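Removed from the display is one protein chain of the complex; every other protein chain stays in position.
To keep things simple, chains are lettered A and B as they appear, and every chain counts its residues starting from 1.
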Amino acid sequence: MNRRRWLLKMMFQALAHRSGRTTLLLAVLAMASSLATALWIVSLSMERRIAEEVRKYGANLVVVPEAARLDVGSGGLNFGSIAEPSYLAQAEVERALTTSGIKAERSLHLRGALRLKNADLPAEGVDFAEIRRLFPWWQVRGAWPAAGEAVLGVDLAARLKLKPGDRIEVSGSTGPLALRVSGTVSTGGEEDGLLFLALPELQQALALGGELSQVRLMVTASGDSLKGAAQALQRQLPKAKVNEVRQTAHTSEGLLAKVKLLMLLVTGVVLISAGSSVTGTMSTTVLERSKEIGLMKAIGGTRLEVLLIFCAEAALLGCAGGIAGYLLGSGIAHFITRTVFAASAEFIPWMAGVSLAVSLFWALLGSVGPMVSVFKLDPVRSLRGE
Amino acid sequence: MSQTTIKTSGLTRSYGDICALKPIDLSVPEGEWLSVMGHSGSGKSTLMNLVGGLDRPSAGSLHVGGQDLSSLSEDGLARFRREYVGIIFQQHHLVPYLSALENVMLSQYFHSVPDEAEARHALERVGLGHRLQNRPGELSGGEQQRVCIARAIINSPKLLLGDEPTGNLDHKSTLMVMELLKELRAEERFTVVMVTHNEEVAAWGDRTIYLADGVLVREERTRP
Partner (left out) sequence: MTALKLVPHLVAFFGMATVALRGATRRGMLAGAALAGFLGGAGLAATLTGSVPGEFTYSLLRALLALPFLLLCAVSFAALYLSVGGKLPLARLERVAGWPLTRTLGLLVASAGAGAVAGTRLGGALPLWGWGALAAAAACLALAALLLESRLPATLTTSRAGFIALTVALLLFSASWSTRLDLFAPLTMKVMKFTHDFVHQFFESMLIPDHLFIHSYLWGYIGLLFGKEVGFWGGLVIWFTPVVMVLLAIRLERLPSVGHLRQGAQRRRMLAEAIRARRLRLVLPGIAVLLLAYAVYRSLYPSVEYWDPKPVPVTANAGGEIFLPRKGEIDLMDGKLHKFLYQQGGKTARFFVLLAPSGKLTVDLDACAICKPDGYGQAEGTVLCYYCKTLIPLETVGKPGGCNPVPVEFTEKDDGIHLNGVTLINTWSGTVQSTTRTMEKGK
């Protein structure tokens, strides 16, 4: 028979002989590796999800002009504050973006009112190419506009009884402007009540050449670096205000950090106790089996050969614990993500490697002490039962 | 039988201040059956361990099978044991979770490669062909000792050591075991060193030496 096969068979029999202790060791190793796996899977899948969410949300920085505030009312009679409409200089914003070196997708907006048949029509000038990149959730019925065309928010279109293909005549401060409605847009937000046209056209119509009322930026960054980007931009634009837009992302990031910390602590405790428990169990096993070890040495096993048998046993346990830990850990991860984050965890096959490594590492580390005694054991004394 | 299997001169073994074996000169020719008698603590087990390469002498020279055992490293001694020595223990020392067959194969494993057919044949030779798959716990004392003998002879040792092999056996089993050993020796022609405190068992040998307090006190030839 093959030496290796024989060794494996003998190890299985030895492990089965002490089934209680084997089960205990397996459970400990599986638990340790499963927790490490679960922690890793949860944080990985949540990080990915949050990054996705941030992307989906679109812009995460908004630059608005610092409005000259004017408080209205006095004493107990407070009517709030009104602001003079103020604008950002387009050239200045573009310069700031290049000098600050921030890598960001941007979208420039100018908000203003046009008149349509003696009624105010809220309008926004945008670059439609930028919109399509930054706000992928815009649902446009009809076509995206070309020059001289506009899209209407669905609510506004319903109110004005307009449909794609219709022509409207609006007037700004510089005179009338003929537009063709190329489509309607619905986002479920305030966009549904606005008229969108190309930025230069609105700037011209309102006689606000080179002025902007809002710049939206999508910085591909998370956490601190976003804050850093906001600050860098703020320094470049002293007259504007740079705000972070990250309500959804922020809360889940905070929660994730807390869960991560908690799991890290639990995993640490479990790993340490697992290590000591492996050491304890292995020590007792070796103590119990000292006669067997002595015999192996007496019938001609060298120290290394005998050590190999016991190390292989520990490694076998470690592998089994690692595989069990991976399965268990994936389960735990799914449970946590479902209950805490109401999301589903990803299936990450390579985590099996991590789980296996953790389990093997602890199985072998925990056995170092006992293995030293296996190595040193004197056959004569152990056979005599000393 | 001109060659000597064991040759010692001034062989001494002391544990700290206690001298377990006072300088002893001994020569065992190849093929001889030597019985070592003495009370417990007389140093007979120490002598056996030294000869079997399980222990190292404190002083003196010890040559077994032409090898100077005191010059061998720990692993060298282990290799010497698996090549040259077979040991039968009083307590059998069988591995509890392995079957009789596998216990014999364990010895093959350390020697070279396990060979199931050969191990089965060895067990059949000691009369255990029907109990191959039984664990030691399911075997009687005499049967366990026979497994132990099969394990000791499986690697064709030149030297068979017995540490009170019949100490735990009743009279009938003792006779059976001794008879078996005699048969095997006739076939395999190994040298036997057997430690015992039983006169009757010692009488199976060619020569008996008596130890007391680590000193060789008497030598008696039972057969020419």
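Everything that follows uses one rule, which is that a contact is a pair of C-beta atoms (placed from the backbone, for glycine too) under 8 Å apart; a residue touches a chain by one contact, two chains touch by 3 or more.
Everything numeric here is computed off the predicted structure, so don't read it as measured data.
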Touching partners, among the displayed chains, of the absent chain: B
Listed residues B:T12, B:T46, B:Q90 or B:N155, member touching the removed chain: B:N155
Omitted-chain contact residue, chosen from B:D25, B:D68 or B:E118: B:E118
Full-complex contact with the absent chain, from B:S35, B:Q108 or B:Q145: B:Q108
Contact footprint on chain B, counting only the chain that is left out: 108, 111-113, 115, 118, 121, 154-156
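Methods note: only the chains that are shown with their structure count from here on.
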Chain centre separation in whole Å, for chain B relative to chain A (CA means): 70
Chain B to chain A touching residues, read off their complex: 49, 52, 54-55, 74-75, 78-79, 81-83, 85, 87, 89, 91, 93, 95-98, 102, 105-107, 109-111, 113-116, 151, 155
Footprint of chain B on chain A - complex, ascending: 1-3, 6-7, 10, 13-14, 16-17, 291-292, 294-305, 379-380, 383
